[in-house]
Structure formats: structure tokens, C-alpha cells
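Only one structure is covered here, and it is reproduced in the block below.
Shown here: the complex without one of its protein chains, the others still in place.
Here is chain A:
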Amino acid sequence: MSIEVRHICKRFGAFTALADVSLAFPDGELVALLGPSGCGKTTLLRVIAGLEQPDSGQVLFDGEDASDTHVRERRVGFVFQHYALFRHMSVFDNVAFGLRMKPRRERPSEAEIRRRVMALLELVQLDWIADRFPSQLSGGQRQRIALARALAVEPKVLLLDEPFGALDAKVRKELRRWLRRLHDELHVTSIFVTHDQEEALEVADRVVLMHRGRVEQVGSPEEVYHHPATPFVYDFLGSVNRFEGRMEATGLRVGESLLPHEAPLPAGEEVVAFARPFELDIVPAESGQGVPARVARILAFGASARVELDGEGEPARRFEVELPRERCAALALSPGQPVRLVPARLRVFAGRAEP
């Protein structure tokens, strides 16, 4: 089922959680709502589920206005960050809950319920713990049971609120691959909320980046990573080096230094520029190119070497450069050494965006 939200606004007192958000979620896609905490992503998910009423705007399911439909009737499967498993019920009873709560006319027989619950438990690979209680399960198992419970009522949409947020790193990784495979099997339209960019980029078909109640960018993981539309997206996705300065005819003036850059921005404009760590090169201080910096730390393990540097000025800006190991060795860097940084590629945005 496709979902569309139109002009959703939601305020909590003086705080604006959602400011005129319009989005379309095509049928069968797995979409990530990504953003820092407080950006409105969870509120948007809860509005779609019907757990929260927007101040204005519409939610459409398959083109039909569902704004006045109660969460009971929306047929959404909602998975909570802290699982919300009923602790007085066994795993089996938890998964069977949705089927047993159906009106008598629609309710399947107990044998049919048993068959369907066991099939779901097999799907989440936990059929061997049907008789246990939630307190006896690990976090990863609980989350899978919560997912099975949400799937039991055959939802048309699956909504997951920070589904792996409360799990440790290793389990998170396993579970998100598993979620991707599960989605490829079921093809139910799914939206999940996360603040972890790696998670969003790895799992989702499409990523919606949100910031301060607004949508910053929508696109495939490749698109948003390689072509960030706004300074916020650039900053949020992966580590990045920031330069603030003013456009001049031949380049970008940062402090005393001039970075050559051909940008379609008029001279004199205040700008912010970004370069990823692998887009910066380190050159000796005498060369006179690029911006001055001082080596702070060298981390030379793994496939490439990472160098952390302190820039000039107050407060000192930190830079991070990723170099091939050979290049790093050839430079013979040592902590405290003054060097200069030359960006191979710069992405320039007009205006001085807030840090």
C-alpha cells in the first residue's frame, strides 16, 4: 500500500515537531526516516500510524484520506523501540494477540491461530521459544518477536520506531541485514526511523533526511551520500571537513588562504564549503597552497591512514584526512607538525549555515 502525507504540521506547546511535511512512500519500498534526535522523525511515524493527531494536514493510504481513521482500523504494524511486548503473556500469546482480539466473526479458529503464529515464529527464526516469556529473551529476540506480533495481523504498512536503537552494535548489524532480507521476502511497505546514518544507508531503498521538523532531502542512499542537497545533509552523513569563507573571483577565501574553486556563486558571497576526509590531501607547509593546519594525531591502522589535524583560529577547527598508507608514510608526519590541506573536491553552499 502506498502512503502519502500532505502538509503535516504538529506542535507540542512551543516546540514545532513537524513543519509542513509532505512526502510520498511508494508501495513496497523500505524507507528510512533519518535525522538527529528532535528532528520530528518519530512524530511523523506516529502520525502515519494514527498514534498522534497532526494539527493540520492529511495522511493518505492508497490515495484515500485516512486522517480520521483510528489506529485500530488503519492496519499498520507498529514496532516500538523498547519492544512493548506484553510481559504477562508468553511469546506465543504475544504474537497471537492481534488475531485473538478480532471480533468473533473475523476471528480465526484457535487451530488456525496456532498455525499462523507458529509460521510467523518460524519466519523470525524463533519458533523454539514460543513458550517463554519476554523477560527470558535477549534484546534482539524481543525485537524479532515484536516484529512477528506486528506482522500477525497482516498489516498493509509496517512502521518501525528506532527498531535497533536499544541493541548492542553486533546484534544491530545482524538484525538490520535480517530486516532487509525479510522485507525482500514480504514486500510490505515499510518505514523505519533511525538516527544512525549507516543503518539508514545500508538498509533502506530510500532515505528521507529530516531536520528541525522539515524534510531536507529525499533520495536513494547513493544520491544522498554523494550529492547532499543541503549543508545539513553533508554534515550529518559521514564525517566531513567544513570551511567557512567568502567567494572571490578565483576561488574561496578562507582566512588568509585562497582555495581555488570554480563555483557558480557571485564573488563576495558568504559560503560554507565541505570536503570528505578522503577528498583532502596533506602537503608540506612550505608549499603555500591550501589552508594551514597542525597534525594532532595519526591513526595508521586499517586499509588507509587517518590523520586528525587542528586548524588555525579560535576556536580551532578540527580536520580529518584519510590518506593511502603509502602516502602517509611518504609525508613522514609527526604530531605537532605544521602542514597545509588541499581539497581535491569542494562542495560549496551559499550562506553561513548554523553549525
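Worth pointing out:
Keep this in mind: contacts are C-beta pairs under 8 Å (C-beta built on N, C-alpha and C of every residue); 3 or more make two chains touch, one makes a residue touch a chain; residues count from 1.
In this text, contacts and distances are computed from a predicted model.
Its UniProt record calls the unshown chain "Sulfate transport system permease protein CysT", which is the correct pick from "Sulfate transport system permease protein CysT", "ABC transporter domain-containing protein", "Ribose import ATP-binding protein RbsA" or "Aldehyde dehydrogenase family protein".
The missing chain, though absent from the display, is touched by one residue of A:Gly77, A:Gly140, A:Pro163 or A:Gly311; that residue is A:Gly77. The residue touching the chain not shown here, chosen from A:His88, A:Arg104 or A:Lys170, is A:His88. Remark: the residues of chain A touching the chain excluded from display are 49-51, 70-74, 76-78, 80, 82, 84, 86-89, 97-98, 101-102, 133-135, 149-150, 152-153.
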